[in-house]
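Right, I'll just put the structure down here and ask away after.
One protein chain omitted, others in place.
When the chains are written out, they are named A and B in that same order, and each has its own residue count from 1.
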Amino acid sequence: MATQDYTSVSDEKLVRASQRGNMLAFEEMVKRHRDKIYARAFSMMRNEDEAMDLSQEAWVKGWQRLKQFHGDSSFVTWMTRIVINLCLDQLRKQKRHRTESIEMMEEESGGVERQMPVVTVNPTERLERGELRQRIDKALALLSMEHRTVLILHEFEELEYKEIAKRMECSIGTVMSRLFYARRKMAVLMASYKREELS
Amino acid sequence: MKQELQLQLQSYLDGELSGREARQVAALVEQNHEAQSLLGELRMTKAFLAGNEPEVTVPESREFYWSKIEREIARAEKSPASAGSGFLLAWRKHFAPLVGVALVFFLAVGVVQHYDLSLFDGNTQMENEVENNSEFTSSFSFRSHPEKMFVVWVQDKSAETVSEVDLEIMDEVEDVVIQ
Partner (left out) sequence: MRFAGVFLKKFPRCLLLFLVLSLAAPAWAEDIKVEARLIWGTNDDKSPDPSHKSVDKDLSKRLGNVFKWKNYFEVNRVNSTIPSRGTKKLEMSKACTVEITELAGPKVEVKLMGKGKMVNRTVEVLSRGNCFTIGGPDKNETAWFVVVTQL
């Protein structure tokens, strides 16, 4: 009820009010940006419950660290970085539980994607945006966690190789290699969806 | 094509090369057909991904989503780490006298609401009490105004589900699931 008073207030003003401890202003920020923060967590975790928990944890951390936000980026960008870091921590924990296998090593270095012919015809031509997004989602789900994460951080978060390497705690070379094979696999998958549609 | 060249093509596309390196790769691409088609594929992939991130929305209501955040914030702020902070001491010093005034106010509001003197209409009447009575569970509540629903969410304090602890409300359903 009371949050309605804040609907026309800018993010900047809401941030300042939140920094002074105004919880209603912060609630309005959550209301405005919750889908974006949740979507980022979901795209990385591919699990609804984990995405929900991590996105909510990000908001709690956001509130606790509000004083550290100086407006160098937009508030939503700042929040997105928090949720990304939480997701990366969670993915690292999960990775520790997975057994390193030959298959995984192959995937890391490219595996079969190296042998795949180059896709020359654009498989997304004449696709409506909704359909395109659905296919991208379907393809992203088939990527390994490492490949998907690099692709998201580079293509959607527009982070540079160096920044991705820092966040993923790996070398720039590994980032480049993962990004390359993630892109190749995406192209191949999208082409296969196009073929399915035509057949 | 060597992997090194493949990655160089990608770095060229992403603007990660220095001016000199970028010119060298551009010259190579002009002469190398294989490099041209690979660069084309990488460029196409980058283009169809741009601005087309799959859209996902929070599957819970705003109130439910926020209530969990609010509860976690309150819990974190109650932790011992923040209890003895200088801020709290300053708060006590400057605002303690206000507590008396606030108490009188809340008492007055409480009396008015208890006797239903209609200071609040039906839509804004939100006074309620929620009491958790199990040592194994915790609860939080919120109101969804659009759905005209007051919700109390009960969950276990450990990782198990409530029903595993002491509720077992869904015994019948669980039995069915096993069948």
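Rule of thumb we're sticking to: a residue touches a chain if its C-beta (ideal position, glycine included) is under 8 Å from a C-beta of that chain, and two chains touch if they have at least 3 such contacts.
Every value quoted in this text rests on a predicted model; they were computed, and no experiment measured them.
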Of B:34, B:77 or B:147, the residue in touch with the unshown chain: B:147
Residues from chain B at the interface with the omitted partner, ascending: 59-61, 63-64, 114-117, 122, 125-134, 137, 139, 141, 144, 146-155, 161-164, 166-174, 176-177, 179
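Please note the rule applied: only the chains that are shown with their structure count from here on.
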List of chain B residues in touch with chain A within their complex: 3, 6-7, 10-11, 14, 16, 34, 37-38, 40-42, 44-46, 48-50, 52-60, 62, 65-66, 68-70, 72-73, 76, 124, 145
Chain A residues within the chain B interface of the complex: 1, 23, 27, 30-31, 34-35, 38-39, 42-43, 48, 51-52, 55-57, 59-60, 63-64, 110, 114, 118-120, 122, 124, 129, 132-134, 136-137, 140, 151, 154-156, 160-161, 173, 176-177, 179-180, 183-184, 186-187, 190
